[in-house]
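Omission of a single protein chain aside, the complex is shown with its protein chains in their original locations.
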Amino acid sequence: MTNLLKITGLNYKKNQKYILRDVNLTLDEGKIIALLGENGAGKTSLMRVIAGVAKNYSGQVELAGGKEEAFRKAHLSFTDGLSGFGDTTKIKEVVNFYESLYSDFSENEFDELRKFMKLDLDMRLNQLSRGMREKLIIALTFARKADLYLLDEPFGGIDAMARKKIINSIILWKEDKATILISDHFVNEISTLLDEVVIIKNQTVFAHKSTDEIRENHESIEEYYEGLYEDEGE
Amino acid sequence: MISFSKVFKELFHVKNRVVHMIVLLNAVASIILTLIMLTSSNGGKGQISTGSRAYEIGNFGGFILVLAGVMAMMIFFTSAFYFIWSSVANEKIGRQQTWQLLPISSSKFYLANILSSLVSYIYMGLLQVAIIALDLLFGIMVSDGIRKWVNYIFSGTELSNVEVAEIAQGLILGALIVLLSTILWYLLIGIYHYLTRAAIEFMPFAGNKFITFLIRVVLLVAFIYALSMILNVFSDASRIIFDPSRAQAFDTMYLANLQLLILDIVFGGLNIFLYSRFVEAK
């Protein structure tokens, strides 16, 4: 198994407070990994550091053998909040943007995903419900051929049935060698999909286990996760 | 990895959308303004006079010429408006995650952002000049009077080659000054923005509105003070280096261009450093 992502000695501070401290993490290629932790634990920050949009950190982040930000960005696909587009932008205009700038963006793949999620190219961003917007973001994220997919709470506004459909699409569209890192609250829905879990607690990687390991101990992923917080009392 | 030109093109498109909107609004507003002006001054004379010659151009001709004049005046407003809009847009775009996720180095992106605003600005100017020229051309075609008047204007002036060269040189130097100062302006806004951002994120009080405001004010004052000091030192130094007794108009312009260029390079480099190192996506 080759290392896809290697983080060593990562320290990230903001307002004189440590958000991430002494983080060391290695992810292999071809795995589906959940990033778990309480709200504010640093999951989003970790993803932002990997994606190169959080700055001024110390330590090293290496992806697919390269350390520079631009190189990493070329090899990963991060769920983008679409902040660069105005409210009245049509979906097809968003697609044009991605199509012209990313050479690994496949308009065909996007089209399949979009039809799967029942999104219309002429819809404007401000006409989309929260769930539809999230579906669009997921479609855009997976329409790119990347080595690492970073999904930051991708399912928040999506109902259970749609979530299942989308998870199915993830299985379909994932290349064998690509790694997916998902941070989400709905562990249960995706737990059968996961190869590994990484838990962020106390500003660092508190645990990194394979799901088989956890289940061989007769624990469910949720039980294992909640067990880590038991000594904290209610 | 994306090439600089691809990113530049896309940013250019984004800014041109606003340019087109401004130019369109300018055209419509100018037409309306011209109509108001002509109807309120009791129809005008339908005549244009230069020197001792008067030409009959009719009401329509009058409209065409006044329109040209109004649009020319409006350029001042459109420029100011675009200037302000682009300064704000540069900073806004610079912080948007959609753009920051592009596989291009921060320094290249910063340059593409600033330059696309500049080129858009030039494009807007050219577009407006072209529209005025079209308007006049139209006037020449429909009105004999205007054609004769234009002929008269241009025939009376015979420029020697030297004079033409001087005018050209003056125009070019003047244009360069405008361009370099625009860049400098963008850079100054940038540096203020990035220093405040770096300071705010460094302070141990996250999200405190008062502290943030205080930082902004303090930095603004410090900034203006530092800037005036730098400019003073700079102009003193260059005055010593370049002999003041030769102060002809062109030399002053060359000097100004040089000063601006140096400032642009210095602040540009500083901004690129600050932007790459400290400015996170929102």
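Labels for the chains are A and B, by order of writing; each one numbers its residues from 1.
One rule holds in what follows: contacts are C-beta pairs under 8 Å (C-beta built on N, C-alpha and C of every residue); 3 or more make two chains touch, one makes a residue touch a chain.
Here, contacts and distances are computed from a predicted model.
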Record-based protein name (UniProt) of the chain missing from this complex, from "GntR family transcriptional regulator", "4Fe-4S dicluster domain-containing protein", "Flagellar basal body rod protein FlgB" or "FAD-dependent oxidoreductase": "GntR family transcriptional regulator"
Contact set of the excluded chain (shown chains only): A
Omitted-chain contact residue, chosen from A:Met123, A:Ala162 or A:Leu193: A:Leu193
Listed residues A:Glu62, A:Glu93 or A:Glu219, member touching the removed chain: A:Glu219
Option from A:Leu4, A:Ile167 or A:Val198 whose C-beta touches the chain left out: A:Ile167
In chain A, positions touching the absent partner: 30-32, 164, 167-168, 171-172, 174, 176, 188, 191-195, 211-212, 215-216, 218-223
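Here is the rule we use: only the chains that are shown with their structure count from here on.
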Distance from chain B to chain A - Cα centre to Cα centre, in angstrom: 42
For the chain A and chain B complex, residues of the former touching the latter: 14-17, 48, 51-56, 68-71, 73-74, 78, 80-85, 97, 100-103
Residues of chain B that touch chain A when the two form their complex: 1-2, 6-7, 9-10, 93, 96-106, 201-206, 276-282
